[in-house]
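The structure appears right after this line, and notes come after that.
A single protein chain has been omitted; all remaining protein chains appear in their positions.
Right after this comes chain A.
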Amino acid sequence: MRRLVAIAAAIAVLSACEREDREFRPPPVGTEAEAPVTLSSIAPGTGPAERPGEMGQAYEENAYHLSEGKRLFTWFNCKGCHANGGGGSGPALMDDSWIYGGALLNVVQTIREGRPNGMPSFRGKIPEEQIMQIAAYVRSMERQVPQDAAPGRNDDLMPRPSEHRLPARPAVPGGTVPPSGQAPQ
């Protein structure tokens, strides 16, 4: 009996490896050319159904992809307009209201194609795989990702709790709120 428990515990430890499984040369996420351009804020269903949902899940459940996304959020200067998610000249990303939808694929679309009221397009400037990482990280600021995968605290001072300490929020279906230009100010 004792031995069985020990073996079970050893196997349970292994399950933690998946959390930050690192794939440096991931299978292609699909090329940019194939992705449909959608600038409309209205999409059928809960988001443009261009890719199987599991693809996004693999990014959101993986601590490595999320921390890479966090690094790139600073590297590619998303911070310049969105601050640490609290918003600046761009809208806040850590709240649960989304102009263009908060599903992973909506966020991917926002980053890749840009949005009319001042969000630049990063098509061709950020490789597709990294867009997925950044989008997954954006969703972690709203704690739409598993807690054990969400990034921990920063080395420097942060104006808000780290991603893994934020309360989880229910997913908000996207594409129903008018663009910020028309939203009541």
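Brief remarks follow.
As a convention for this text, contacts are C-beta pairs under 8 Å (C-beta built on N, C-alpha and C of every residue); 3 or more make two chains touch, one makes a residue touch a chain; residues count from 1.
The definition used in the following text is that contacts and distances are computed from a predicted model.
One chain of the assembly is not displayed; among "NADH-quinone oxidoreductase subunit E", "cytochrome-c oxidase", "ABC transporter permease" or "Ferredoxin", its UniProt protein name is "cytochrome-c oxidase".
Interface residues of chain A with the unshown chain, by the touch rule above, are 22, 24-25, 28, 31, 71, 75-76, 124-127, 129-130, 155-156.
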